[in-house]
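The other protein chains are all here in position, but one chain of the complex has been omitted.
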Amino acid sequence: MAKKINKIAVLTSGGDAPGMNAAIRAVVRSCSYYNMECVGVYRGYQGLIDKDFEDLTARSVRNIINKGGTFLKSSRSEEFKTKEGRAKAHKNLIDAGVDALVVIGGDGTFTGGLYFNKEFNFPIVGIPATIDNDINGTDYTLGYDTALNTVVEAIDKIRDTASSHNRLFLIEVMGRDAGDIALNSGIGAGAEEVLLPEEDQGIQRMMDSLEKSKKSGKTSSIIVVAEGEKSGKNIFQLAEFISQSHKEYDIRVSVLGHIQRGGSPSCFDRVLASKLGVGAVEALTDGKTNIMVGVDRQKVVHVPLETALKEDREFDQELRRVANITSV
Amino acid sequence: MAKKINKIAVLTSGGDAPGMNAAIRAVVRSCSYYNMECVGVYRGYQGLIDKDFEDLTARSVRNIINKGGTFLKSSRSEEFKTKEGRAKAHKNLIDAGVDALVVIGGDGTFTGGLYFNKEFNFPIVGIPATIDNDINGTDYTLGYDTALNTVVEAIDKIRDTASSHNRLFLIEVMGRDAGDIALNSGIGAGAEEVLLPEEDQGIQRMMDSLEKSKKSGKTSSIIVVAEGEKSGKNIFQLAEFISQSHKEYDIRVSVLGHIQRGGSPSCFDRVLASKLGVGAVEALTDGKTNIMVGVDRQKVVHVPLETALKEDREFDQELRRVANITSV
Amino acid sequence: MAKKINKIAVLTSGGDAPGMNAAIRAVVRSCSYYNMECVGVYRGYQGLIDKDFEDLTARSVRNIINKGGTFLKSSRSEEFKTKEGRAKAHKNLIDAGVDALVVIGGDGTFTGGLYFNKEFNFPIVGIPATIDNDINGTDYTLGYDTALNTVVEAIDKIRDTASSHNRLFLIEVMGRDAGDIALNSGIGAGAEEVLLPEEDQGIQRMMDSLEKSKKSGKTSSIIVVAEGEKSGKNIFQLAEFISQSHKEYDIRVSVLGHIQRGGSPSCFDRVLASKLGVGAVEALTDGKTNIMVGVDRQKVVHVPLETALKEDREFDQELRRVANITSV
Partner (left out) sequence: MAKKINKIAVLTSGGDAPGMNAAIRAVVRSCSYYNMECVGVYRGYQGLIDKDFEDLTARSVRNIINKGGTFLKSSRSEEFKTKEGRAKAHKNLIDAGVDALVVIGGDGTFTGGLYFNKEFNFPIVGIPATIDNDINGTDYTLGYDTALNTVVEAIDKIRDTASSHNRLFLIEVMGRDAGDIALNSGIGAGAEEVLLPEEDQGIQRMMDSLEKSKKSGKTSSIIVVAEGEKSGKNIFQLAEFISQSHKEYDIRVSVLGHIQRGGSPSCFDRVLASKLGVGAVEALTDGKTNIMVGVDRQKVVHVPLETALKEDREFDQELRRVANITSV
């Protein structure tokens, strides 16, 4: 039988995402609600090794639900990739009387958690938090909805200039392996085309689309480009490439960059973080481990970490079709 | 066999909601994509009667995806509730060569559509658009996600003052029959309590919660109150009622009102509108009628209008629990 | 000769305003820059009496420049209006080794400061912070610019609904004695009319304007109403009054309320707060007292507190004219 949980540690790791603070808050308050103690670990897995701990109460997490970033800070720890590092981390948790760990982050975070669990059989539950939405087994990851709003608001601003000047803008958004941000923000911002990591023929489609626009007399255009699209060209080379056959456009490039990771979380992300934080603590008190809490149809579900890490998310062909039709 | 559709009319009716313009745009562009004509009807069902029509092309709906409200305008038509009114509307559609109708709105809109279809066997598909999210058979209605963001941003601002002055704020949000806005924005804004139309004992729970806060020394508080909550008191009477037993608070009331209906739609609502607009046109070309297009797990589904109008949506007890735990 | 200043106390008092935190930060960092100590006083003048002090360093005020409200909290102290209260406050300051006081707030705050200085000859400098902009001798008060943005963003949202439904909206904004918010936000939001505390004939002008609109076939309208306008009717009575002669409109009322006080300060308010915070500390080290630091043409100026409190601000007739012309 699983040991009774009296004390839970929580950490954030990997790239920060809006909603991480809201998730920490929900973990802490759930502990308080169920009369358990909660320990915040600073700087992710590195903080486990350095014993950078702080006791957290329901009041410690007041007024953070609407803050971007993570007050526990995050990091990528090389030391935690070593056996010695993990052993040190484990000892610190045991010394502090911690019975279980909630890790908030993306695939790197979950991989670290899996290793740790396998070595020490230490109860671990993950909360998916990454703006890229590239985790298997959950409809949404924390921060993704907020990032989409940030991106469409930025493109709305750029469109003001595009329309005023008859320009073509190439706008780079985050997404190395997953085109979710590019595809959704492209539809949401009314982009004429979208280049995605999941498609090989994107550049050909884009050129066709520009040819069509030329004929129909369109004078301004927005093309959303995911970081990881497959043309083999960077965004400045893409601009150069287009300019060779489209002298009619004044072409500009905008790389949205780090603004996409920050900002006050949307209501959607705050509610999701609250659900998942509560769900993570309840999963642990239920004796679960090595799972991620995700959402399926707005309900909390338990997904084995191995499943969450599988790289076989299906590309949403339906949504691609919607993009094609609405940009006609 | 269903008659081939060559021309579709689209209208918005009832209270406006962010995303209506994006939905109109998707309907128009889908018609264009499938080589059909599209007619915009101004002022909802009244515009059908007055033949207030305008031909719309893919270019007519440029640069509206990010605008709140509805450029086709909306209204509540008394005349359409009469047999004569509807007969006139039908004649106008036939005269204009329209084969099918997309109606964007809430339950009143769908009821009107059902009547119309029954009398004239005229193909109708509905798109759910109402900030209240009170339509059966779809996970989300258009405008709801945007309204939630508007509400939490407003409460974030009010919390600045609440915290600075040790005040208790009662904040009224929309929701006559459905507590979705109140419950989600309450969680999202970190409210201490939420009063909902779906609960009878809300006021008792609130008083208990305030009593607990008093003991724990909390000095400021936010309580979110749905318009339709069941205490039998309006929000000013509620404030008076609380003040009798809680002299420690300086109590203030804020009625958020109409700002909740407007604003540029969130990315979520823009993508949803695009999906549903495409889905509505494709349903019609597929020979469907008397259905609403909704989303279930992000996929477009067809729901009979009668089902959409049923008042048996289940109250989300799980989410209520999350509210209780995270406000501990 | 004025005594050398080694330690400065800072407090916020009266209604909170965006930019107060930025001003506190600038005061604290100026003290640090000039090698002086700084003490934060919680809850305004009441905190002086209760000796609710905290030493502040340059690092204590990290990451607050963008937060609304005031982390030192504010209050209205009845005790400070008594001789005994003020004597206690003075003793506490002396005991803590404080040499001078910066008070951030509006007219009530400055009046309190004047009294205190007269009794104890204690050096005091005021920083004007109130969203109403109703302080003499400075072009702008802290929080006013942010409040204007909050108001126009809210009205932009309401206009979405007004336009969609052919409605007339009466929107109440803050301003008991000063119409600055109403007049500027009215122009900025493109309101058809504005009712101000500074004008007696506002209601007549409004009725004329509505009559004209009726004739020109305008179908939606926004009227901005300052709290302190002179019709003798509250906003609901105004709506009733208009409805009697304008059946063509569906009239709605929106009271913006407390959202106007909160929110992250605009860049303008953050820069203004930084200037005034530095200016206040430098005024004190320069031997100045009983003055307010204000801005005239973007430069910091010193204004005697008595002058700041005079109620003879001129009404901006030019701006009124601009409102009339642009709403034609």
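Each chain carries a letter (A, B and C) given by its place in the written order, and its residues are counted from 1.
Just so it is clear, a contact is a pair of C-beta atoms (placed from the backbone, for glycine too) under 8 Å apart; a residue touches a chain by one contact, two chains touch by 3 or more.
Predicted, not measured: the structure shown is a model, and the values here were computed from it.
Undergrad: Of the chains you can see, which ones touch the chain that is left out?
TA: Listed by label, the shown chains it touches are A, C.
Undergrad: Based on the whole complex, identify which of C:4, C:215, C:247 or C:297 touches the chain you can't see.
TA: That would be C:297, which touches the missing chain.
Undergrad: Pick out which of A:33, A:80, A:169 or A:249 touches the chain that's been left out of the picture.
TA: A:169
Undergrad: One chain is left out of this view; which of C:26, C:102, C:142 or C:308 touches it in the full complex?
TA: Selected residue, touching the omitted chain: C:26.
Undergrad: Which residue among C:46, C:185 or C:260 touches the omitted chain?
TA: C:185
Undergrad: For review purposes, identify every residue of chain C that touches the missing chain, sorted by number.
TA: Its contact residues with the unshown chain are 25-26, 29-30, 32-33, 58, 63, 65-66, 139, 145, 148-149, 151-153, 156, 159, 163, 184-185, 187-190, 264, 266-268, 270-271, 274-275, 277-278, 296-300, 316, 318-319, 321-328.
Undergrad: When the complex is taken as a whole, what residues of chain A touch the one chain not shown?
TA: Spelled out for chain A, the touching residues are 12, 15-16, 18, 20, 67-70, 73-75, 150, 154, 156-161, 163-166, 169, 252-259, 261-263.
As a convention for this text, only the chains that are shown with their structure count from here on.
Undergrad: What kind of graph do the touching chains make: line, ring, star, complete, other?
TA: Shape of the chain contacts: a line, open at both ends.
Undergrad: Note the rotational component of the Cα superposition from chain A to chain C, reported as an angle of 0 to 180 degrees in steps of 5.
TA: So the angle, rounded to a multiple of 5, is 180 degrees.
Undergrad: Which integer distance in Å separates the CA centroid of chain A from that of chain C?
TA: Chain A and chain C have C-alpha centres separated by 40 Å.
Undergrad: When you check chain A against every other chain, which residues touch at least two of them?
TA: Where chain A is concerned, no single residue meets two or more other chains.
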